[in-house]
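A single protein chain has been omitted from the complex, and every remaining protein chain is retained in its original position.
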Amino acid sequence: MARPIESRRRTTVPGSRPQPPSKTRKTIGFVAGTAVIVACLLLVDARWENLSELPGNLGNYVSLMADGVLSNPLEDPETGYWQRAFELMLESLYMAWVGTMIGAVVSFPLGFLAAENISPRPVVLIVRQILNAIRAIPELIFAIAVMLPIFGFGPAAGALALGVGSVGTLGKLTAEVIEGIDRGPVEAARATGARQLQILRWGVVPQALPEVVAFWLYRFEINIRASAILGVLAAGGIGSLLSQLFAGTRQWDRIGITLVVIIVVTIVVDLISAAVRHRIISGGKQQLVEVAETSSIPAAS
Amino acid sequence: MIRFSNVSVTYPGGVHALRDIDLEIQDGSFVVVVGLSGAGKSTLVRAINGLVPLTSGSLEVNGRHVEQAGRRELRALRSEIGMIFQSFNLVKRTSVVNNVLMGRLHQTPTWRTLLGWYRPADRELAMQALERVEIVEKAYVRAANLSGGQQQRVSIARALAQEPKVMLADEPVASLDPPTANVVMRDLQRINRELGITTIVNLHFLDLARRYGDRIIGMREGEMVFDGTGEQADEKVFEDIYGRSLTADDVLDLPAQVGLADVVEQRTDGESARQDPS
Partner (left out) sequence: MSVQVASTAVGQVDRSAWPRKPRPRWSLWFGLVVVVAITVWSMISIEFTLAPLFTDLTRGAEILERFFDPNWEFAWRIRDAWMETLYIAVIAAVVGNGVALFLSMLASKITNPNTVVYQGFKTILSVVRSLPDIAYGLIFAAAVGNGALAGILALIMFNIGINAKLTSETIDAVDVGPLEAADAAGGSRIQRAWSAVVPQILPNYTSYSLYVFELNIRASVVIGIVGGGGIGQVIRVQLNQFQYENLGAVIFALFVVVFLLDRVSVWIRRRLV
């Protein structure tokens, strides 16, 4: 069996030096890539000369921000700055969380519909394209186009925009997880004469859920950042504060405090979320499988 | 010449891997180091090119003191010492010849490495090294697509491309099947004879050790417990080194006479069809 494959692949006689592979394609790719980059650099209307001001300005801002961050937080007006930044960061977290939950609830069934091993082909194709379409649109656009006209300005509209935005990625990832599951339990469930919905519940969900839940958490981390973007449209949260601060007279001390709050809260939430994700992925599978098994006993008897 | 004087190595965990080793290895000799797993064979060999720092004592290689060498000097020293690993340590995703060219790193300026523009002379050396281990036809194949035995020969070529004075091999055949193991050992022996490269090989199969070693060194718990020729190393000696009676696992268990034809057959067909498990 191995012989013919081997002799077809081998282009040279044993012991003799082979021809080096042609470099033409590599060279063409390299030249084309370089040309695109150079063209972009030449055509873009950027005021490169302003780069010289960058280090000085940034240094200046950093020292002004450090002033704000390092001054006594228990004195006015810093106390108020810290408080307000925390409140609005919390609001951003709420928006992100609600958005993630909306995304999770909506994307879960869509993930099943987009999984090739579960759904009929036409359904898969249609749902996939819908998910791709949603992924192509920034949350901000959802907010501008749909949420603000109906819901008005505010965090609820922001949460909804984040939710719709999350459906695309989460649905796609859910479908991929479902397509990667072990077929054994599904066939076992089918062999007992279970109906399609029962097969999904006992054969598919327990296998897929841990990874899917981990993706939800990951999306939450992304949504925290995205919620800041929505703030620019006065959808509330830390982004609103940031854009107000920059739109006005740029109180750099206050901006510094706000940035520190964003950095610290985001990193802490990321760490917690990452820890939970690892736990879910390593231990959770077994747990969820067990829950499914133990609670299936009364159902079966 | 390689000279260990009172060399001891203690690992951070407190394991005494080498205790008071005194050892001289003449230029051009073929030395096999045997001992149970954990006896300190790897540590002994890695001390020679400074991959493991000494805790005390001194170690002289080709007139240079390893324990005193700074980073730059150590790199110069290492470039004169080829090394072959049990797990081949090839970059699997790149071509065979690129792997062999890693043997020229020390002679190549950094900017050339970054651009991948090795000198033609270095490329020629790499091809010659591949010819010496009879695998030059695979020069532009990805290393991942070779069998274990072929990968080990590529790693020998990589060491040869260094034009080394000393060749170190840490259990080079432990991951290979018996016929391939013999091919690789024979390659090492041939290189030692033809090029006069001092060769130090760690093994734990006593039959291979006896077949290929001009000189055998026995290690047990960090100490040298035997130093003699292949003929002197009989079963009694090995039982002494291993501290127990011998078992079937201690020999490669190859029928005494293997025709060269069989080995060549193995080399060109059977092996190349196998895929690397990783």
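Read from first to last, the chains carry the letters A and B; within each, the first residue is number 1.
In this text, contacts are C-beta pairs under 8 Å (C-beta built on N, C-alpha and C of every residue); 3 or more make two chains touch, one makes a residue touch a chain.
If you're wondering where the values come from, they're calculated on a predicted model, not measured in any experiment.
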Contact list for the unshown chain, restricted to visible chains
A, B
Have a look at A:L110, A:V124, A:A159 or A:I199 and name the one touching the chain we're not showing.
A:A159
Contact partner of the left-out chain, one of B:L36, B:L105 or B:L195
B:L105
With the missing chain put back, which residues of chain B would touch it? List them for me.
49, 51, 75-83, 85, 87-94, 98, 101-103, 105-106, 108, 110, 113-114, 155, 158-159, 162, 168
Touching residues on chain A - with respect to the absent chain:
36-37, 40-41, 43-48, 50-51, 53-54, 57-58, 61, 90-91, 93-95, 97-98, 101, 132-133, 135-138, 140-141, 144-146, 149-152, 154-156, 158-159, 225-226, 228-229, 231-232, 236, 239, 242-243, 246, 250, 259, 262-263, 266-267, 270, 281-283, 285-291, 294
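What we mean here is this: only the chains that are shown with their structure count from here on.
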Per the centroid of Cα atoms for each chain, what is the distance between chain A and chain B, given in Å?
48
Mind pulling up the chain B residues that touch chain A in the complex?
127, 131, 134, 136-140, 268-270, 272-273
So in the complex, which bits of chain A are touching chain B?
1-3, 5-6, 10, 12-18, 20-21
